[in-house]
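Of the protein chains in this complex, one is absent; all others appear in place.
Presenting subunit A:
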């Protein structure tokens, strides 16, 4: 009985010798593609009309194969067709090689050597299969609500392959607590995972759950709580050595300061150390503001970060002002300490004018316009002065500063500076200036 024509027989095995070596997998695939369509190549080089009758017939068959046109023919015709293919040994054309894309490191997979490509495929399949299998296994265990030591092993294994799976973390912490496992040992393990997965945030929530339980266990044992605080801070230092602006670590740290009452225990010193390493680390500035202006020892309860707080002692305000001033001198164009300064003044209810001389160190503007060049070392200082002058009612000076910012020192935000100029004209106040706010307030109340 003739073979059923609707199914293509296997491609003729390629002649095994000589085993050609290709520099890249893309070259190898291209060569295999070309070898699989000799008649098309022949027709292209000689021209169809110059082919022999037999070559022409083979060419036609090869084209029917490639286009798949034969699939729509009646069965009898298909049978005839395949008989010829077999007798003439016409190879089955391979599909045109596709772009293989890039690997996770961004390297073009097509540029791999054929041997590397084999390894790459095997590795991809292994990990994919393994991950799929273990996840399936874990889901079965979760469905049965099993909390056993093997859950810890299994989740550790999955996390080592993919730390971003939140379900896995959740089930792991549930199991840890159900088994009453050692939390310090778990923290130790989590440290390494966190160091290897800088951008992962599930780890930090997991850590929070662990520490929360540890604190409950320890109760009121001051010594043990102090030890815990110390070891957590030491670990965060390791994280900051990798990336001192890691947002997850800083959020965790603020939680920890509140939880373990670390307000007066080296937090400010730590911020200072990090700022000595990089004065532009905005995260360290933000943390400093948090520990200085939320400290329950002297801060008014419920006072918001944006509000005046009469509870802050003068010596603390002075210390913070001196600290930021030094940082401005170190890097005048760094916006963090300038923002910080404004924040401190607001908290202390002090006027910007009180720092006019300081800001003036960075800005020299000739008394009258057109009398020589100005010298501006920091656009932030110029901005600060514009507000300080507006506060004093020196509108023209303030306006000139704002114009310089929009036209010369910060042109990308010209619309913003123009708006500030318009604001100056309309109510005489600067942004955030105490006087300006008074005027706005007075307007609101109809005075």
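Methods note: a contact is a pair of C-beta atoms (placed from the backbone, for glycine too) under 8 Å apart; a residue touches a chain by one contact, two chains touch by 3 or more; residues count from 1.
Throughout what follows, contacts and distances are computed from a predicted model.
Student: Unshown chain, UniProt name, "Dynein light chain", "Geranylgeranyl transferase type-2 subunit beta", "ubiquitinyl hydrolase 1" or "ATPase SWSAP1"?
Tutor: Matching "Dynein light chain", "Geranylgeranyl transferase type-2 subunit beta", "ubiquitinyl hydrolase 1" or "ATPase SWSAP1" to the record, the invisible chain is "Geranylgeranyl transferase type-2 subunit beta".
Student: Check each of A:230, A:245, A:351 or A:397 against the chain that is not shown and name the one that touches it.
Tutor: The one listed residue touching the chain not shown is A:245.
Student: Given that one chain is not shown, which residue among A:111, A:147 or A:165 touches it?
Tutor: Among A:111, A:147 or A:165, only A:165 touches the chain that is not shown.
Student: Which is it among A:132, A:184, A:296 or A:393 that touches the chain not included here?
Tutor: A:132
Student: With respect to the chain omitted from the figure, which of A:37, A:61 or A:347 is a touching residue?
Tutor: Of all options in A:37, A:61 or A:347, contact with the hidden chain holds for A:347.
Student: Applying the definition given at the start, please give the residues of subunit A touching the unseen chain.
Tutor: 99, 101-102, 104, 106, 124, 127-128, 131-132, 139, 161-162, 164-167, 170, 173, 205, 208-209, 245, 247, 250-251, 254-255, 280-283, 286-287, 289-290, 293-294, 304-306, 334-336, 339-340, 342-343, 346-347, 412-416, 419, 431-432
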